[in-house]
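All protein chains of the complex are present and in place, except for one that has been dropped.
Labels A and B are assigned to the chains in the order they are written; within every chain, residues are numbered from 1.
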Amino acid sequence: MRVPFGALCVCALVATAAHAQEAHAPVPPRLVQSNPVVADVAREPVSVVVTLDATGGVTETALVASTGDEALDTRLLEAVRAFVFEPARVDGAAVPARITVQVQIVLPAIESVEAATPEEPAEPSDADPSDADAVAPSEPAPEAAPDAVEPAPEAELDADDEGFGAEARVEAAALRATGRGASDVEISRDVLEAAPAAEGADLLRRAPGVYVARAEGDAVGHRIFLRGFDAEHGQDVELRVAGIPMNLPSHLHGQGYLDLGFLIPEVVDSMRVLEGVADPRQGDFAVAGTVELELGVRRRGLTSRTSGGSFGSFRQLVLWAPEEQRDGSFAAFQMRRTDGFGDNRNALSGSAIVQQVLGDGPWRHRLFVLAHGSRARLAGFLRRDDVQAGRVGFYESYDYPTAEAQSGLAMRGVIAYEATNRQADGGNTQLGLWIGHDVFRLQANYTGFVERSRTNPDWVGRGDLVEQQNRTSSIGANARWRSRVYRPISWVNATVETGLSARLDAIDQAQRLIQAPQNTTWDERVDATIHAADVGVYLDLDLAVTDWVELRGGVRADVLFYEVDDRLGNFIPDFREDSYLLGYRRSAFGVAASPRASLTIKPTRFLSVLGSYGEGFRSPQARTLEDGETAPFSKVRSADAGVRLKLDDVVEARLVGYWTRLSDDVAFDPAEGRLERVGATRRAGGVLHVVTRPTSWLVGSMSVTYVDAELLEPPPPSADDPRPAFTKGQNLPYVPPWVVRADVGVQHALSPQLGRHPLRGRAGVGLTYLSPRPLPYSAEASPFTVIDASAGFGWGPVELSLDVYNLFDARYAAVELSYASNWDPEATRSRVPARHTSAGAPRTFFANLEVRF
Amino acid sequence: MQHPNIRKLLLLLAIATGCGGGSSAGDVTFVVQAEDSITEGLSPEGGDEAIADGWSVTFDRYAIAMGEIELGFATDATRQASAEELFVVDLASLPPSGLSLWQLEGLRTGRWEVSYVIGHAAEATRHESVPADAYQRMVDETCTYLIEGRLAKTDGRSCPPASLATPPEGLTADEEGCYPAAEVAFSFCVDAETIFGPCQAEDGPSGVAITEGGSSATLTIHGDHLFFNGFPEGEEGAVMRLAQWLADCDLNLDGTVTRAELEAIAPSDLAELDARYDLSSPFDDLVLDDMWTYVRAQLKTQGHFQGEGECPFDGLAHEHE
Partner (left out) sequence: MRLLLGLVLLFGCVDTGVDPVELPVVASGVGPASFETRDGWTVTLERADLAFGPLYLCTAANAGDLCETAQAEMLDGVVLDLLDDEPREIGRLIGLGGVVRSVMHDYGLTWDLTGMAPRTHVDDASMGDHSFVVEGVAERGDERVVFHGAVAVEPIRPGSLVVRRSLSGTEITNLADEGTLVVAIDPRRWLDQVRFDELEDGAIEEGTQAWRAVVAGMTAQARPAITWKR
């Protein structure tokens, strides 16, 4: 089927050897598979210079001229890198070559990739004929005059077969406008892959201002910091994977709980990080921002990756990406086990992710299945003064049954279906359905021996081993409709999108105190069932005013409903005579409405000036609501302004200033192992983010994020907490004012041919720096720098590599907390808050063997 | 806009924005509620809450002057509201549903901190549950509480300190210095002015959430602190309830304990106040030189919130004044 318009038109010309020689009859490269690129507004054709090796593989891509839209440039280059070519040949021998691919970009519509046809004649290349020398100076240069291009047979490039949606990542990104202001960043795959990633969550560190740590151990959610927000376990960061919201509302261990343990780094195809609030599609928990992960596998085939390393660690990955299917289709399985560094850290986890992209023509279907399980022993937090006094080792755990019994268990399953329809007029429609189930169980002791049973106050001193159980069953749907482009005036293009998201969660949660090692229960703190529903609707307008100005924005409204069966509500202590029955059932609702807008001005093709403003929200912990209470959302106001400089494909730099104000924040309360309200907060800061690709084999990325995070209104003293840990005007606890991240990756052919295959080499380094962070009760956490590195060699289907995490063996606390505890039952109890640390991993080696079949 | 559906959607969004964007208002009603120990009395049976030394306690009157509720918006300390009225109410005759006495209207919805006062009857309005003469006594004697009731125990004894006892002629003590007393009455008009707050529901957030549909909160008065063996500031579970000390304060053995008798007895005079007791009162300005002061101090700890919720006494809320 031919596509009427909106096609990606590839006019392929060999760009060519220095001297065309008829006798050699060079055969130009031939495009055999391509991916679509769509844009939200019509644009001039874009020329991309593609360098091919002798196998036809793309080794380098470069835009002849930027489109002025960073996201579109990125997508263009990503798409072209994934093209499949047959190599140029001279006398039948494959040779390197350079080709100019001219991409015509039109409206979002049914895209396809076509070869040049007589109706769409190939354009002459203006490439420098000497280019080929640069590509392969030692080889006889292929020569091809512009008119020697052999148009690809139409059948091979027909949209139905190859062009439309061949690559889900690009397709999904292009269905609607991205580019929401100065802090909308897409982290490309080469940056994601530059430094080693011990687990999928590590990929988030590549984004500016993000720090991710396993504070409590495997099987417990990551602690995420994003641009001045201590997002705890996800309360301030909305995370979507394959379009599915992953945050768990009203989770016992933390609002918006996220455990990224399921994520297999090898299947993350792209990561979009929108810091701040600017897109009407951003929903609950998008306070600090939103992270969207799209999954896909470009290296097709069956891959096995076996890793072994320090502390008895082992990882096995099996990745199957059938050659004949689209990049979005794959099945991946990983198993990880470790004895753990220090005490009490052995862990085992397994994840399986299957994604299948189906459909032809205007309809595209995606099936997604996720299954994950993990169990780990946890070392817990240690008092810093105990470590300094040698009472316990930095990597050890306290030597009491109540400490040794700390453990975590996580299980999660998600099944999702998504249908996409691209209409002939350029509009598109998407409908997604998903169901999920999550199981969480934690045994953790933060405070030692200070708790008293509420049920029977005579029960004391049995160890504060808090057991938390949380089970969430969720069903959700999302739908959106995007119009074709309207042109009310000739120089204005307008698109309208409306969207809907809905989810229903059934949550069972319980919190108890248990006594190790028998796990006898000596107090009950929580026993509740919660039903929560969230229905959100948004409107998104997208205006392109001439080629220089883009204005995007709209409004979003969410309605949330809660029903809480708090079985321990109206608690009757043992010593009180019953005069009623235990329990407090209640319902509540709330509405959150918020505008969002972003503006891009492009005075030159190198420079963009960007700004955005948006209001977002975080839903409340349902169990804190009273009957009929209007759910008190935490409202965030977020503004960004900055400039972006893009010099072709060599350097991209962004300098952004931002400001956010949150109506009421929460902070972790170790005594209860959960989040408690703090008060209004304000953040102001800046981000410098530079990505450079000076050559085809080198990529570098660095970000420096500064924030001044201030507590505007501390929580009022209460009977329960007469001495709040916070004072007005102080810097927010746990938030590092400075976060620096740098990634450098190189990969290059070390030998053009070694036997049947060339020998490839690659190396990468990632650096993370966190400045001193304030802690509650006036303490301050120490700064640290951690460097991860990896190097490997590949030959044909085999790759051997070595990853080193924490290269210089820095001893650092992954997370520090400050609170009162008593970890010495023999000593007089201290009640003054003390610093507590959870050790970051020491130097860890991993040797990897990867085989592709 | 070229698509009619979009106009409809915009309208819906505008409505939603209007609903969620503004700050709505609500009312709150405060209900005074008596703990069962006041309305039902205390018995020597029934688990940990029982009187451990075998006495039962019945309150015939438990009049209290309370009110002056102050509210402060949790996230904006400058936003204040108050219900200034003080009411004298007899808690012993309250219906199980309590008594709604205060209402504040048009408050911003959200969470408000709560504090309230046990004040003087002279500044309070008499509720119909309190007879005029009882109210007048509270006014005349500058009282906040008027508590009348009885201790009963079949084989009860009163063991006043020998050095202070003035038994009627003909009544002789047994070999332990005790006299038969199956029932001992008491009638205390007590000045125990106290500010309670900020109040917090048991295991819940601080204060009260005011909703658009109207909210209510309960000011709960406990009646058993008089018989505690200490002054627990929060957790009441580990305390013991004992009543013998009060029976022992009937110095003249007329079957009624009076203020004058309590004022004449120092804590050390009562053999009953042995190692089971913890006399460390939180009130630095109330020196427990006599048992009348002891009674005053115990009554100053009885204000609670939403049942078992805690309200610090004479503390932070006092500083807000």
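To be clear about the criterion, a residue touches a chain if its C-beta (ideal position, glycine included) is under 8 Å from a C-beta of that chain, and two chains touch if they have at least 3 such contacts.
Here the structure is a predicted model, which means the values were calculated and not measured.
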Exercise. Using the touch definition up top, pick the residue from A:V95, A:L293 or A:V450 that touches the left-out chain.
Key: A:V450
Quiz item: Given the contact definition stated above, which residue among B:G54, B:G177, B:G230 or B:G255 touches the chain not shown here?
Solution: B:G230
Quiz item: Which of these touches the unseen chain: A:V460, A:L754 or A:V798?
Solution: A:V460
Quiz item: With respect to the chain omitted from the figure, which of A:Y562, A:Y777, A:Y805 or A:F846 is a touching residue?
Solution: A:Y777
Quiz item: Which is it among A:P87, A:G554 or A:P833 that touches the chain not included here?
Solution: A:P833
Self-check item: chain A residues touching the omitted chain (full complex)
Solution: 449-452, 458, 460-461, 671, 704, 706, 708, 717, 719, 722-723, 725-727, 729-731, 733, 737-738, 740, 771-775, 777-780, 783, 819-820, 822, 825-833
Practice problem: State which residues belonging to chain B touch the missing partner chain. | Solution: 163, 229-235, 238, 266-271, 273-285, 287-289, 310, 312-316, 318
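By our rule, only the chains that are shown with their structure count from here on.
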Quiz item: Taking each chain's centre as its mean C-alpha position, how far apart are chain A and chain B in Å?
Solution: 55
Quiz item: Which residues, counting only chain B, touch chain A once they are in their complex?
Solution: 1-3, 5-6, 9-10, 12-13, 16-21, 24, 36, 46-49, 72, 74-77, 109-111, 113, 198-200, 202-209, 211-215, 234-239, 307-312, 315-316
Quiz item: Of all residues in chain A, which touch chain B in the complex?
Solution: 452, 454, 456-458, 483, 486, 496, 498, 525, 537-539, 555-557, 559, 568-571, 573-577, 579, 588, 590-593, 595, 624-626, 628-630, 632, 663-664, 677, 679-680, 713, 715-722
